[in-house]
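One chain of protein is taken out of this complex; the other chains stay put.
Showing chain A:
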Amino acid sequence: MKTNTHFAFLDEGSKKEIRRAMLKAVAIPGYQVPFASREMPIARGWGTGGLQITLSVIGTEDVLKVIDQGADESVNAVSIKRLVHETTGVEGTERTEEASVIQSRHRIPEVPLSEEQILVLQVPTPEPLRNVEASEYVTKRLHSEDEYSGAWLMLFEQIMKYGKTATNADHPVYVNGRYVMAPSPIPRFDNPKMHQSEALILLGAGREKKIYAVPPYTDVESLAFEDYPFTVESFDGQYCHLCGATDVFMDELIDPVTGEATYQCNDTSFCVERLNDKEKAEVETSYA
């Protein structure tokens, strides 16, 4: 007994259902649309929500980029890219500009995205109010009543305790002035990239069975107080030890011998591209 896998793994009925949920998500920015999340051949919590979105939107003409923690070559990214390729034949790329669909875990690429691109973010915990309210029934009601004092209070308490807001990745955002949304655990550094993004951003939480979206050119505002403004992670005075970039999100590498920290671009394809450009320029000048 041998069977071939269906195009894009899921059966057509399932893909249609997921696309309908996405349309609703686009129509109501930031609203978490429940959907019947299918069980996928990768584990729940490893990106099944993003994968279902990718498989439901992808066509044979698309070019796919998958990143995990900023890297194209990371094992989970490779495994997802491979699964999509095996079931659709779609070619992968590492160049952000070339991709029409970009599935990502925890990062928005450093290269600005365009109208032609869709960014799919994997979300482990879509509910921004979960740490102030455990019950799904209650949080759903709070969203419908635009009642976000829990989230504000969380920030306020941090200021009381620590003298500043102390959120990590996944700093909550107001979308289109209506829904508070968890932007997937992207670092605060990437939050501003969602604001008025040219690319459509689709967010999928497989285990929690929710799809939500930020349509292009939509206001996305990180929650903050006037006197305690939103701040991103600070890499002040640091630069990438490979390509020299500043103003990017960086990985901190500890030298095992000296114990000193060096920094390097977290977005590996961005870094490689800069290195290539530099090399090209060097070669050209030396020949000239």
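Some observations on this one:
Please note the rule applied: a residue touches a chain if its C-beta (ideal position, glycine included) is under 8 Å from a C-beta of that chain, and two chains touch if they have at least 3 such contacts; residues count from 1.
Note that in this section contacts and distances are computed from a predicted model.
Going by its UniProt record, the hidden chain of the complex is named "Carbon-phosphorus lyase complex subunit PhnI" among "Acyl-CoA dehydrogenase family protein", "Cbb3-type cytochrome oxidase assembly protein CcoS", "histidine kinase" or "Carbon-phosphorus lyase complex subunit PhnI".
When the omitted chain is restored, the residue from A:34, A:59 or A:112 that touches it is A:34. The chain that is not drawn here is touched, among residues A:168, A:258 or A:286, by A:168. Residue A:262 is the one among A:93, A:176 or A:262 that touches the chain missing from this view.
Annotation for chain A: contacts to the undisplayed chain at residues 5-6, 9-14, 17, 34-41, 43-46, 48, 68-71, 73-79, 82, 105-107, 124, 134-137, 140, 162-164, 166-170, 185-189, 207, 209-210, 233-234, 241-242, 249-253, 262, 264, 266, 268.
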